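The complex is shown incomplete by one protein chain, all other protein chains being positioned as in the whole.
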Amino acid sequence: MTENETLRAERFALGQAVLDTVHGDAGHGVIDSLADIAPELGHQIVAWGYGDIYSRPELEPQQRQLVTLGMLTALGGCEPQLEVHVDASLNVGLTPQQIIETFLQSAVYCGIPRALNAVAIAKKVFAERGLLPLA
Amino acid sequence: MTENETLRAERFALGQAVLDTVHGDAGHGVIDSLADIAPELGHQIVAWGYGDIYSRPELEPQQRQLVTLGMLTALGGCEPQLEVHVDASLNVGLTPQQIIETFLQSAVYCGIPRALNAVAIAKKVFAERGLLPLA
Amino acid sequence: MTENETLRAERFALGQAVLDTVHGDAGHGVIDSLADIAPELGHQIVAWGYGDIYSRPELEPQQRQLVTLGMLTALGGCEPQLEVHVDASLNVGLTPQQIIETFLQSAVYCGIPRALNAVAIAKKVFAERGLLPLA
Amino acid sequence: MTENETLRAERFALGQAVLDTVHGDAGHGVIDSLADIAPELGHQIVAWGYGDIYSRPELEPQQRQLVTLGMLTALGGCEPQLEVHVDASLNVGLTPQQIIETFLQSAVYCGIPRALNAVAIAKKVFAERGLLPLA
Amino acid sequence: MTENETLRAERFALGQAVLDTVHGDAGHGVIDSLADIAPELGHQIVAWGYGDIYSRPELEPQQRQLVTLGMLTALGGCEPQLEVHVDASLNVGLTPQQIIETFLQSAVYCGIPRALNAVAIAKKVFAERGLLPLA
Partner (left out) sequence: MTENETLRAERFALGQAVLDTVHGDAGHGVIDSLADIAPELGHQIVAWGYGDIYSRPELEPQQRQLVTLGMLTALGGCEPQLEVHVDASLNVGLTPQQIIETFLQSAVYCGIPRALNAVAIAKKVFAERGLLPLA
């Protein structure tokens, strides 16, 4: 192993700080659910996904969420992750209207079924946060 | 805005008429569910998807449904839309056997998992319409 | 082996006849290209894909091509197969206008990039068959 | 029909034997669920998928399951099939740790959302078989 | 037809203006290539995609490109469209570094192969615009 335990813990801690900023407690839920089955995947999501990549300053958090909403919508079948990232998009200051506009634009590039599935997820998240109806 | 309100309403009305022919009341449910969150997506589905595209005479309704069943099966993760279009396929006169044959053919081009998922949706729709077992 | 050599040859012969009807010489090219590397895949395409599935009378050849064009467009990255099936669609009597209308409809369900890629393939096939410009 | 009823039954029987070895009773459930709606699809899964392809000696059962886990994870939206094949992977002797490692590797090639969805399915199967927590 | 010729021309003109702003002459190339085979698709891309959707003020042009880069990367097989949109991303003021960072992030959500394919397209566009090597 090139990476000693101290380093591994430090990388995780950095990622954890980014994860908390973006997702709040919701991020912990995803990682905790992996503890008894795939803890290394949990570690990599935090240390690599958030620590190594997300933490880079080249894109703003809002920009990262817009890209991510586009990717998850296009991939399809990523409803659990889309729910987490619609929530995160609100956390970093995107408005509900901007999120919905992203999904409207996805109709052009991914087709209407993908757009409908994404809006259904947004509807669930917005309802839980008391944001419906949109003005 | 290049499109005045009268025109916008007319395009919507044309699409609505096509939508009703193909989907009956089920089409209204999809559009209504968008009213409080993404009304523009609802408008575009009706005015563009049905008014501009579906209404064109180059393909018959049965042909359009066959193409759509193929696309939704191939995309994957479009079970809600596939349910709506299996129902619509029956509405425009495709037989249950033709719909199932479409999904059998999808095994050749998309693989067996996609075919199985599509048949599971057909089973639900056919059961609701009292069409099972197929002879 | 449950299937003796005689039977295996008979199933292949049936599939070959269907393949010839749909694709003409173009079908042979695909199968021949597999001879030195994956002959069993070539056998299965003919014996299973065309012999077992395509030969079934539940859908007309034009209907099978419409479904297939929809699936290949939705899958993406299947340009070689789409080229073969645009050609086959013409062989079984679909008009160039119907093929293009299929791809126009794909914009609604798969998004505009997939539609553009499919039209580019049709443009190549139509040009080779002297069908451009479309009236 | 090139294939007489005796032959058809023999090919099915061979596939059934392979299916039983890989999936146990779970395989029967999938085929039985098709009986009243798409029996030909059920026949083809058994006679073609297992009888013609899976039975070939070129790959070991564990190798076939590894390939299949990779494909189903990459396709997305194949959770029901992934559940069946995580179960089958255990049946043919892959360890829970190897299955999870497969999904960890899928993060590199398919992205983290697909990996998370696959692990969630493994968690369900492992829990049903009393295999959690992984040591 | 609910939409008279005047209206249809007005919607197209609005879309054309947006298209020109985003893509410059490159947009014309795509539309022109459809003239002899799928002019209605060309019309819809301009009038609907750019006129109806892209022109909406809810997202800034840079935001729309970020979402689009994410979607096209995730879809896969959209290299021609990705080339057009990498170019457009530069046109609307995204820096090469931001575009590359978008593709680096796509490794997390779509996997490394999709990221590599997207970077290869960026490399081509950046080279044509004299932007390599990136500092």
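Just so it is clear, A, B, C, D and E label the chains in written order, and each chain counts residues from 1 on its own.
Just so we're on the same page, a contact is a pair of C-beta atoms (placed from the backbone, for glycine too) under 8 Å apart; a residue touches a chain by one contact, two chains touch by 3 or more.
Computed from a predicted model, the values in this text were never measured in an experiment.
**Student:** Could you tell me which displayed chains border the chain that was left out of the figure?
**Tutor:** In the entire complex, chains touched by the missing one are A, B, C, D, E.
**Student:** Where the complex has a chain not shown, which of E:14, E:53, E:84 or E:122 is the residue touching it?
**Tutor:** E:122
**Student:** Using the touch definition from the top, which of C:45, C:86 or C:125 touches the missing chain?
**Tutor:** Of the listed residues, the one touching the omitted chain is C:45.
**Student:** What residues on subunit D make contact with the chain left out of this view?
**Tutor:** 48-49, 53-54, 56, 58-59, 63-64, 66-75, 81, 97-98, 100-102, 104-110
**Student:** Counting contacts across the full complex, list the positions on subunit B that touch the omitted chain.
**Tutor:** Within subunit B, the residues touching the omitted chain are 106-114.
**Student:** List the subunit A residues touching the unshown chain?
**Tutor:** Its contact residues with the unshown chain are 2-3, 7, 10-11, 13-14, 40, 44, 48, 51-53, 56.
Going forward, only the chains that are shown with their structure count from here on.
**Student:** Any idea what the CA-fit rotation angle from subunit A to subunit D is, to the nearest 5 degrees?
**Tutor:** With C-alpha atoms aligned, the rotation comes to 120 degrees.
**Student:** Centre-to-centre on C-alpha atoms, which chain is most distant from subunit D?
**Tutor:** The most remote chain is E.
**Student:** Which chain has its C-alpha centre farthest away from the C-alpha centre of subunit A?
**Tutor:** Here the answer is chain C, farthest from subunit A.
**Student:** Based only on mean CA positions, could you tell me how far subunit D sits from subunit E in angstrom?
**Tutor:** Here the centre of subunit E sits 40 Å away from the centre of subunit D.
**Student:** Which whole number of Å gives the spacing of the CA centres of subunit B and subunit E?
**Tutor:** 28
**Student:** In whole angstrom, what separates the CA-based centres of subunit A and subunit E?
**Tutor:** Measuring from centre to centre gives 24 Å for this pair.
**Student:** Return the residues of subunit E touching two or more other chains; collapse runs of consecutive numbers into ranges.
**Tutor:** 40, 44, 48-49, 53, 56, 72, 75, 81, 106-110
**Student:** Make each chain a node and each touching pair an edge, then name the shape: line, ring, star, complete, other.
**Tutor:** Its topology is that of a complete graph.
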